[in-house]
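Missing here is one protein chain; the remaining ones are kept as they sit in the complex.
Take a look at subunit A:
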Amino acid sequence: MVMNKVQTCCIIDDDPIFIYGTKRIMKEIDFCEEIIIYNNGQEALEGIGKISNLGQKVPEVIFLDLNMPVMNGWEFLDEITKLPSNNLEKTYIYIISSSVDPRDLEKVKNYKSINNYILKPITPSDLENVLNSMTN
């Protein structure tokens, strides 16, 4: 089965080991052309805002951690929708967290912009599922 490759994907996480691992798995299954890394919500908000303002193409997929310093995942979601031209309508946003707190899982349902919740550790089949759902 041939799956379409993602052009640009973005990882927002403060854990270097997780970033290393995710990058490695992405390479393994040839997930995307380009990976952008932000270490917290604030950095991502500024970075994606800049891309969007310059009229460049925003990432097609965002993997977002919940617990991060300065600005956490929830705050990022609230803030990004406030950006006037965020161009994120077509972006797939996935929460990737090690939280098994039912309150977090419940909260996910309140965000229409979230496509799914992936529990860490991320696996090759998680990424394949992402590609599949994008192709459909």
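Convention: contacts are C-beta pairs under 8 Å (C-beta built on N, C-alpha and C of every residue); 3 or more make two chains touch, one makes a residue touch a chain; residues count from 1.
We take it that contacts and distances are computed from a predicted model.
Undergrad: Considering only the chain that is not displayed, what protein name does its UniProt record carry among "ABC transporter permease", "Helix-turn-helix transcriptional regulator", "Acyl carrier protein" or "histidine kinase"?
TA: Matching the unshown chain against "ABC transporter permease", "Helix-turn-helix transcriptional regulator", "Acyl carrier protein" or "histidine kinase" yields "histidine kinase".
Undergrad: What residues on subunit A make contact with the chain left out of this view?
TA: 15, 17-18, 20-21, 24, 40, 67, 69-70, 97-101, 103, 120-122
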